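Of the protein chains in this complex, one is absent; all others appear in place.
For reference, chains read A, B and C in written order, and residue numbers begin at 1 within each chain.
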Amino acid sequence: MPLDKNDIAKRIAQELQDGFYVNLGIGIPTLVANYIPENLEIEFQSENGVLGMGPFPFFGEEDADLINAGKQTITTLPGASFFDAATSFGMIRGKHIDLTVLGAMEVDHSGAIANWKIPDKLIKGMGGAMDLVASADNIMVAMMHTDQNGNSKLKTKCSLPLTGVQCVNRIVTNLAVIDITKNGFLLKERAPDVDIDQIIQKTEGNLIVPDYVKEIVLN
Amino acid sequence: MPLDKNDIAKRIAQELQDGFYVNLGIGIPTLVANYIPENLEIEFQSENGVLGMGPFPFFGEEDADLINAGKQTITTLPGASFFDAATSFGMIRGKHIDLTVLGAMEVDHSGAIANWKIPDKLIKGMGGAMDLVASADNIMVAMMHTDQNGNSKLKTKCSLPLTGVQCVNRIVTNLAVIDITKNGFLLKERAPDVDIDQIIQKTEGNLIVPDYVKEIVLN
Amino acid sequence: MITKTIAGISNALEGIQSGMTIMLGGFGLCGIPENLIKAIADSSLRDFTCISANVGVDNFGLGLLFKEKKIKTMIGSYVGENAEFERQMLSDEIEVILTPMGTLAEKCRAAQMGIPAFYTPAGYGTEIAEGKEIRTFNSKNYILEEAYKADFALIKAWKGDYAGNLIFRGTAKNFNSIMSGAAKTTIVEVEELVPAGSLDPNEIHTPGIFVDRIFQGGYYEKKIENLTNRDH
Partner (left out) sequence: MITKTIAGISNALEGIQSGMTIMLGGFGLCGIPENLIKAIADSSLRDFTCISANVGVDNFGLGLLFKEKKIKTMIGSYVGENAEFERQMLSDEIEVILTPMGTLAEKCRAAQMGIPAFYTPAGYGTEIAEGKEIRTFNSKNYILEEAYKADFALIKAWKGDYAGNLIFRGTAKNFNSIMSGAAKTTIVEVEELVPAGSLDPNEIHTPGIFVDRIFQGGYYEKKIENLTNRDH
């Protein structure tokens, strides 16, 4: 059974390590915050200028001066801090963030990612995504394996305008966990009961399939 | 009669304008703070990270966390702020400081200044002086006209390692007020009762002397 | 102490002319100079080049300037929340220059701090890098980016004093502190204006030297763009 969006977030959450500072992009990545393993010390950064984000506020407790990069109202946890955008992106550029999770329109063999523009159709802007992917050592993509038309979002070569090159390390989709290697995509894990042939069929480009591919285990 | 050091500071203080942010170097420049014309709003910056410096503290009121760039204990005035050294030099580099007053070992025809090093003899370091002279539009030098051996500190060309080039606008010495022009030194004012011939004789290089040279007036 | 106070919004816009380049602090609707934006929207001024991270929503924030067609060129980073802006962009009524948000932030900070140019990795290998110098430091590729040049910066702070010292609140600091002093003239509106000496010099986020004019805004709506609550 393929993963749903919350399952993808749960699987990504398994990548968290104690003491990680994490930046979560808009969409599926945001859900990762709901599945932090207990006993791990994790802090979430938002690039508009906050470290130590907590859950959304209860109704009536929202504050117009407290938002995340998705413009959602937030709260902060003990140990939080506020700062300007230059400092915020300094944290990102200076590799102080341990894990960045982003959504994507396309990811390719070389680790390039496209997630900010569809020429003549959709121009939302790159926001902080270009800074994040160019800077962080540990970039993970959380996305559906295929687009609405069933086409693979994993590509031999991205067709859309790029957000960054040689940056993605790992992709978690509804079907699989796939690493970027110098020989292309490497299948690491498959969703429970999802057939490897189905993954191969829905993946454009070279997918390296080891002899044994473990099943994704969700808690 | 030539000016003394306090007189030089008094003359420099006449250059202050309402609303000026001022950075004063070590030595004679520091004395300028004692002669601010009444009714002028002036703020003093020190490059170690304070704006709005006040007078030295009374005995017993000094604070080890409150010093100026000369490591002297200071106080602050209402409206003061503290900041890090990158911000402090950002103020300087970003031309937010309206007037910089520095001491000098040598100043030459082209507006070059040397004030940080005598090879094999004295190496104190440039501190903030290179940032100040390279950045500010309005650089004034306060110094004695000649060195301890009676040699002119105004030069055709600086012989000591430079602090900056084409930066000094005006020099106030114990003998005269001299501007830097593209043709060399221009005598603007002479100390009371000091003979123009004496100034010419004690100044190396081309000193342009207008028909009328007014006398420095101190309050 | 150097006083930066002005009487209010009526004097605030002095010197702003059509066609100028204007930086605006804020992120979406958070920490935006509401009163200054409204005053410009109501004025006869037009054809601005605006530098701002986002573009507001249809009827608030920078959106008011798009609605009144005040903006000729928009330099920003994320523009996904404003239908009127999108319409003007797709119909080529406005020129849009998109910049990675961290690069935008650093270009403001560079202008403020007198750094003419710097290298950043953001956008290497993408269309953002086209026509720009690429350079390798420690085996990594970077793009040369230059400081912005702007005529006015419009800033919103929480508290300010007569000397122009500013304190921001929460995530409303965002681009406000780094745009202060990044333009030839910086105009700040605050929710609360206090006498100099009322603020602890240790708690000041932006020293008054980066500010040219300061006034207390008449009214703050402080709209929320994306209200998100959790269940009890």
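Basically, a contact is a pair of C-beta atoms (placed from the backbone, for glycine too) under 8 Å apart; a residue touches a chain by one contact, two chains touch by 3 or more.
Fair warning: this is a prediction, and the values are worked out from it, not measured in the lab.
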item: Touching partners, among the displayed chains, of the absent chain; value: A, B, C
item: Of C:Leu13, C:Leu90, C:Ile115 or C:Val194, the residue in touch with the unshown chain; value: C:Ile115
item: Selected from C:Leu36, C:Ile128, C:Ile167 or C:Ile214 as touching the chain missing from the view; value: C:Ile167
item: From A:Gly94, A:Pro192 or A:Gly205, residue that would touch the chain that is not displayed; value: A:Gly94
item: Hidden partner chain, residues of subunit C it touches; value: 106, 110, 113-121, 135, 137-138, 140, 142, 146, 167-170, 201-203
item: Those residues of subunit A which, in the complete complex, touch the missing chain; value: 19-21, 41-43, 45, 50-52, 76-83, 86-87, 89-97, 135
item: Subunit B residues touching the omitted chain (full complex); value: 46-50, 55-59, 62-74, 82-86, 88-89, 92-93, 112, 120, 123-131, 134-135, 161-166
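FYI, only the chains that are shown with their structure count from here on.
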item: Contacts common to subunit B and subunit C (chain labels); value: none
item: Relative to subunit C, chain with the most remote C-alpha centre; value: B
item: Chain occupying the most central position, where position means C-alpha average; value: C
item: Whole-Å gap separating subunit B and subunit C, where each centre is the average of the chain's CA atoms; value: 36
item: Chain centre separation (subunit A, subunit C; CA means) in Å; value: 28
item: Distance between the centres, which are taken as Cα means, of subunit B and subunit A, whole angstrom; value: 56
